[in-house]
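Take a look at the following structure, please.
FYI, not all chains are in this one, though none of them got moved.
Note that the chains are named A, B and C in the order they appear, and that numbering of residues resets to 1 at the start of each chain.
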Amino acid sequence: MATRDRLTEEVAGLDALDLPKAPRVRRAVRLWAGFWPKIAALALALGLWQAVVWSGWKPTYVLPHPWTVLSELGRRVGDGTLMTAAGITLRRALVGYTLAVLVGTAIGSLVSRVKLLRVATGSLITGLQTMPSIAWFPLAILIFKLSESAILFVIILGAAPAIANGLITGADHIPPLLLRAGRVLGARRLALYRYVILPASLPGFVAGMKQGWSFAWRSLMAGELLVIIARKQSIGVQLQVARDLADAPGLMATMLLILIIGIAVDSLFFGTLDRAIRRRWGLMDPATS
Amino acid sequence: MTATLSHGPAAHTKAAEAAVRVDAVSKIFGHGPEAVQALDRLTLQVDRGEFVCLVGASGCGKSTLLHMLAGLDSPTAGSIAVEGRTGLMFQEAALFPWLTVAGNVALALRLRGVGRAERRPLVTSLLEMVHLEGFASRRPHELSGGMRQRVALARALAQNADVMLMDEPFGSLDAMTRDLLHAELERLWTERRFTVLFVTHNVREAVRLADRVLVLTSRPGRLSASFRVDIPRPRRIETPAVSALAGEITEQLSVEVRRHGHA
Amino acid sequence: GGGSGATTAVPDGNGAGTLTGTVRLGMFPNVTHAPALVGLGRGLFQEALGPGVKLELSYFNAGGEAIEAMFGGGIDMTFIGPNPAINGFAQSNGTAIRIVAGSTSGGAFLIVRPGITRPADLVGASLATPALGNTQDVALRAWLTDQGLTYDVAGGGDVAVIPQANPDTLRAFQAGDIDGAWVPEPWATRLIQEGGGVVLVDERDLWPGGRFVTTHLIVRTAFLEQHPDLVEAVVRADLAAIAFCNESPDEAQQIVNDQIEEITGKRLPDPVIAGAWETLDFTWDPIASSLQESADDAVTAGLLKPVDLTGIYALDILNRLLAEGGQAPVAGL
């Protein structure tokens, strides 16, 4: 502790020299630096879109004005249908994804540790991953009838393999030295798993979780058509209805909503998680990034 | 394969005195024309509570031997017996990047079964021993090379093993720090009387610390010579007695290296 | 309007035009598209278009997809159900498509499990429909209201209305998870034959003259304006196919099932085709009145914005051909 205190003193003394002084200002600057390129990209995309519409390439009932789509989105926000739909879908996504993470982690852990299982079923996981959601619908209905559970089942079958694969990849690429260090410290089986393998495969696992989220979401969009529980306006139903009605502004408004949710989840959840891991592990090198 | 491996008290009956028995152990990496023979029918023995240093040219199989003694690898031929729990300090620091300095040391304690309450003071005292008390909450990537090595030392000592295998533990430390840690290690060893097999390239260091210094031949490793160090403890690394014996061992080493050609 | 298979009618020495160009025609491999499939199987389309015209076919599973293709300029004409046509017309503010001929009528039922014999028996039952706001969904809700039965948004009320895909409906019905379904053919027949269901309502009984549009032929407006001759040829083939369906039902059924097998790789059981055939009427009349009422019902049920269908029909070609054949003209809106 003495050392730390001495250092702090010295650092304080150095302030007189030429040290970065105002961390609060710097944080605002950093936030802004992370924000404006997104705004710029958005503006650029909207501008391009508008230009294409103005070029008259396609009639506006096929390719509507950005303004039409945004106001459709605004209307939906206004009359509450968007919040209701997003709420229902996000709740399903969260529940299903959480279950998928649990199932995926369990499967991934088992398969990555038990060599026999690995040989027997390793490739099966990717096989399952390639199975389109609609193939599971009959089975889902068989087991769960027409219920929310059927939707969750489809999400889990969609996302769990991706998460398991992420964990397996993560575990496969742990530097052997760390595993050896764990074994030397007396960690065997479960302890080795808990204290070494799991934390060491975290980067690959988070990558798998991210891909799993995409699978979960896509499966959900399909699965929500499985059971349209009387006028519950989920996002999946909105998407399908917009398609059925050939409603281009409606379709694009729903697509925008999906994009916004995807971007938000990625930057708020996965981005933060990934940055936290990389900061802790010292994988963010100012000199090289 | 005749290779056999036995760990723990089962091997005890065989030789009451020996904590480590290495019997005609060969180790070959790979197959066919790509094969590298690291060790060739190496036989050695370390008594319980003995401090043995191992010196030998780069690539002669010292690390390989230590890994096999720790049960991380098995010999291609020959047999190995180790009595009691082994601890290994790797040639690299091998710290867990997701844990802090304190966390790395604490994990060793936890896996040894030390309760949560006892862990904290033990971690503090171990970090003090390696002079890193101010760095408990840092992560490995924030440390210098020598500091990392000291954390690894603290972690290895936290294991409280019966047989301590150390692979160039002080290689990247300055002379002052090393002297201090020599004294600490010797103190601990005198207190607890664990068995030590210590690899080093610094022959003076070997003489400073060891009861016996073993010299390995160049690849493939084989036992070339064994020197008993009778200089009374506490020893100091600068004394003429240490220098003299170190000179003798160095001579033997260079004969070895010259005979085998270079690695 | 985008480009299309460009054509020109090259005047022939004989006065009749020799057509050239491309027609991209869509249809569904489904028994309700029997005239289209028969026209295909007997080569009626190609025959009417002549050797100078390239006929490109696309097959769809759902009306929305066909409208997407229409809007995207991927097809010029397609056989399609009434609701997607209404949607396509409404979304494009009446510009994108026109209905040029009828094809099929009838073929929708409320099938229930045995024991349910009166509407009153439906209290507490759950009934499936093919999709939220589709023709049958709207019809069921309108009928329930007429019968004094309630249903509510949460699937509660006297009757739970469950929109779901038709295959799932069959399975659910077989498993006893639902009590009935308002479905189009061939699902009605399959529910009867494979699920042991009985007919509670034949939708024909609800319509004046027992006729309501199930399938008709639509065209991209731009294509109609540029190539009326090609459209005329396709309508002519449609008329021939309808006539064949009505005159030689057995042979027509065979052709339909052959085409379904060729397109999808799977044959329907012949009895299903035969059963469904009984419930269908093949007619060139697009039955404009039912279209308007169906749209009105949907608006009432809150499933569609109010829509003005004026101008959706372009029946000059059809009526000209009918007049040539000595038939009475049909009316649009």
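Criterion: contacts are C-beta pairs under 8 Å (C-beta built on N, C-alpha and C of every residue); 3 or more make two chains touch, one makes a residue touch a chain.
Since the model is a prediction, treat every value here as computed from it, not as a measurement.
J.: Would you state the complete complex's composition as copy numbers of each displayed chain label?
T.: So, if we count every copy in the file rather than just the ones shown, we get A x2, B x2, C x1.
Here is the rule we go by: only the chains that are shown with their structure count from here on.
J.: Whose Cα centre is nearest the centre of all Cα atoms in view?
T.: Of all chains shown, the one whose C-alpha centroid lies nearest the global centroid is A.
J.: Farthest chain from chain C, comparing Cα centres?
T.: B
J.: Rounded to the nearest whole Å, what is the centre-to-centre distance of chain B and chain C, using the mean of the C-alpha atoms as each centre?
T.: 84
J.: As a quick test, compute the distance in whole Å between the mean CA positions of chain A and chain B.
T.: 46
J.: Mind pulling the chain A residues that touch 2 or more other chains?
T.: none
J.: Touching residues of chain C toward chain A in the complex: what are they?
T.: Per the stated touch rule, the residues are 1-2, 62-65, 67-68, 71-72, 83-84, 87-88, 91-93, 95-96, 131-134, 151-156, 160-165, 167-168, 171-172, 175, 177-178.
J.: Can you name the residues of chain A that touch chain B in the complex?
T.: For this pair, the touching residues of chain A are 1-4, 7, 177-178, 180-187, 191, 195-196, 199-200, 202, 277, 280-282.
J.: Residues of chain A touching chain C in their complex?
T.: So the residues of chain A in touch with chain C come to 58-59, 61-62, 137-138, 141-142, 145-146, 225-231, 237, 240-241, 243-248.
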